[in-house]
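Encoded as structure tokens, the structure appears first; notes follow it.
One protein chain is absent from this view; the other protein chains keep their places.
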Amino acid sequence: MIGSSKEKISQKQLTSMIILFTIGSAILFIPSFLANVAKQDAWISAIVATVLGLFTVLFYSKLYKLYPKKSYFECATFILGKWIGGAVILITYIYFFILSSLILWDLGEFLKTQVLVQTPIQVILILFMLTVIYTVRLGIENVGRTSEVFLPWVLGLFLLMCVFLIWSLEKGNLLPYLEKGVMPVLHGSYYLLSFPYLELIIFLMITPYVNKETKVQKSFLQGTLVAGGLLITTTFLCILVLGADVTARNTFPVYVLGKMVSVGEFLERLEIIIAIIWFLSIYFKLAIVFYVLVASLSDFVKAKDYRPITLPLGMLLVVMSPIMFTSTMQVASFDKEVFFPLTYIVGFFLPLIVYIAGKIKHKKRGI
Amino acid sequence: MKKLTDWVNETKKKRENMKEKNKDPKEQNEQFNSAHSISQSLTDNLNTISKDLGGSADVIIREFELGETDQRKIGVMYTDGLADSTTVQEFVLKTLMIDIRSAHLENIDFEATTLELLEKHSLSGGQLKKVYNLKNVKQHILSGDTVLLFDGETVGLSVATKGWKQRGVEEPSSQTVVRGPKEGFTESLRTNTALIRRKIKSDNLWIEQMLIGKETQTDVAILYMKGIANDKIIKEVKKRLKKIDIDGVLESAMIEELIQDETFTLFPTLYNTERPDVAASGLLEGRIVIIVDGTPFVLLAPAVFVQFMQSSEDYYQRSDIASAIRLLRYVAFMLALLVPSAYIAVTTFHQEMLPTTLLVSLASQREGVPFPAFVEAILMEVTFEILREAGLRMPRAVGSAISIVGALVLGQAAVEAGIISNVMVIVVALTAISSFVIPSYNLGMAVRLLRFLFMLLAAAFGMYGIILGIIILVSHLTSLRSFGVPYLSPIAPSNKEGQRDSLIRLPIWALISRPRLISQKNMIRDETPAPEPNDSTKEPEKSPSGESSK
Partner (left out) sequence: MGVLLVATLISIYEIPKMKKQNMKRDFILFSCVLFLASTIATLHVNGVTISNPISGLRAIFSPIGLGIENFFMEKGQ
């Protein structure tokens, strides 16, 4: 088990962390990604990907059940031995590191272009990182509790948003269905499956803290279902309100969606709601990834406590993020060329290997 | 008066002594062999005590004789003002000097010493205690008891004669209610425990008492419901109280600061109240009540955040109304915390968020204002805090002057002079009113301070800063614990049963169990079925008409 073993997460906390993690950063980018390839059928690919995502998390919970008391990294070394397991861990760790700098970049990009145009990006990133470090130092249990506090807010604000948008729906935007066949839809699903759902592999690192083993699968399914519902709804709304073209052209279509709200004469421009939802969720996403980063690193060298390295590692992230990711274009091509395949490898093939090897090991022992 | 009693005393004593003269002084079992043990010589004892107390004027030491021939000497000591003078007169001096004469002493064991004789037959004071050393003697004297010392005895007797001028039970000034009991705690520990006992007559209500403070020797009582309160927490409270090693405890706040879990937080992790009904309901929920002698504010532990947003009146009003008011309080809490910072953020960073008409009117108002919104807000908020503090500390008679200065000079004149905008006045007024809605003064203070932090964040980073601040605030709150109980308890970690009485209050019949993390045994507190208006109430419908026809 990574980190200190005293901490305990309840099933509900795990669920809310999964929900916030899944919608974190995805909710802002995904409609654009999907609309780019699947056009007006983006919402169909969202549904397909969510169904696939449910199967993925089902697989994850099976993997968890092999050794409920061990984190994914511990499982890997235990099952595959020091070297192969070590390789799996190394790849996964690099992936987590890239993921966290990508999250940080997402945040910086959004704030720089949309909200705080004049503030230097380093300041924004440092401030955000400090917040994350503060909460991570308080422990994963605390992150879980905080997520429990914020989840109703996020859901409530989202619902509010949906209600406000009812007035500006245009059904025509959905037509025609499946204009170019199934392939673009699947292409979109390919993106969506990797972007939030396969990233959920990270939760296998913190599931050992969950106080009830039997409830983990339920949490995984519930969380993914709710988050998937949110993502589908968001995509659906984007297509309905903005149309496929506008959705595809904007980097942050949901934010534009917020600007479209106009109820009566007084309720206008509620993009702040979107900003808050997204901001809270991305914060949790980074907090969870960052926790896993520091905890597994300190666990690797058998250090007593993960807290001392939070500050240096946070500093490293803040420094590396702008070096690794320089522009929107570069990140978009990076996503497509490197990150999505890498996600499939880390989130699907490697765990599959671990799982199969683990099953074989179980059987051997059984005989 | 005193001389008269003296005289009466002496004559009486002479008679007494006749009866006592055959008795042999018994061997003493010395329980405390400390350096301060009571010596055989009364005069020595009295001299030592007098010297140790520096001959303080309020300590009265008297020496007189019982009996005529044997001249058995006796010393009486008490503190004037702390000991109730009538009790001393009636039950100690009068007994020793007059009543002893008429005592029926036929069946007395003649082997007994003066001490035993007095203890068993003469002294009619309610509470008698033996004291074995001079330290205890002094302690008893200084806490209002009357101590008797006898010549040739190394054991003294202490008679409970505590009774001093104290405030009566009045309406509490800090937590007022429209409906509900109007009595409040007083400065006297005994009165306070009695006020709680009057509400809970259960034999499960246990009271433990200890002395804290090397110099002040303050009585501190721990009250809990045996079988409801969590034993671990009781143990922890006692452990922390025993650890305290301080010279004086003057208010429960000092105890609070010494036993709380986390020092560096703005949020109170112990609840204090002046109301016996709040303390009693806390006891019934499994909390532990700490009463400190000398202050009407008793402490409740463990405390959770939602508790500070509740008023005892919530339970005395209809549940739907109480729920609405509770929600209103949370809204007020947010307003008090965030309105000035939101104003700063919107006017400096996010003007586009406002509807155009509002933006225009806001801009035209701010046109003449020389300061940026942040300076404007800080200026007004600080002024308001100063006004508020001044209103608290100044003599009540000049209170109205403050309101004139505040409302007219600083509000209207500042706007007219163009130093601040009208909107800013509204913002300050809104925060001020909102912050008064928070039922707990401690929490209100925390909000007052946090407001300024949020204003700083808003000035630097707009909404982004505010949201970051909220995240930090919430994670700080979730990390807090009060005696091991998470501070945001029924919300995070969430507990469905607990949430029935946190943000809202369900009807009392629905509040089935006690808070889970606070009390761990005997969880069910309420088994009243939900009222069903259809069964029995329908029948009497006829009877009133029948009765009226009679």
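Side notes on the structure shown:
Here the chain labels run A and B in written order, and each chain numbers its own residues starting at 1.
The rule is short, and it goes like this: a residue touches a chain if its C-beta (ideal position, glycine included) is under 8 Å from a C-beta of that chain, and two chains touch if they have at least 3 such contacts.
All of these numbers come straight from a predicted model, not from anything done at the bench.
Contacts of the undisplayed chain with visible chains (whole complex): A. Of the candidate positions A:L169, A:M315 or A:I360, contact with the unshown chain belongs to A:M315. Chain A meets the missing chain through residues 37, 98, 180-181, 183-184, 186-187, 190, 297-298, 301-305, 308-309, 311-313, 315-316, 319-320, 323-326, 334, 336-338, 340-342.
The criterion applied here is as follows: only the chains that are shown with their structure count from here on.
Computed centre separation for the pair chain A/chain B is 49 angstrom, with centres defined by C-alpha atoms.
Within the complex, the chain B residues that touch chain A are 349-350, 352-353, 355, 461-465, 467-468, 471-472, 474-476, 478-479, 486, 488, 491-494.
Partner chain B is touched in their complex by these residues of chain A: 10, 12-13, 111, 115-116, 119, 124, 127-128, 131, 134-135, 138-139, 142-143, 145-146, 148-150, 265-266, 268-269, 272, 275-276, 279-280, 283.
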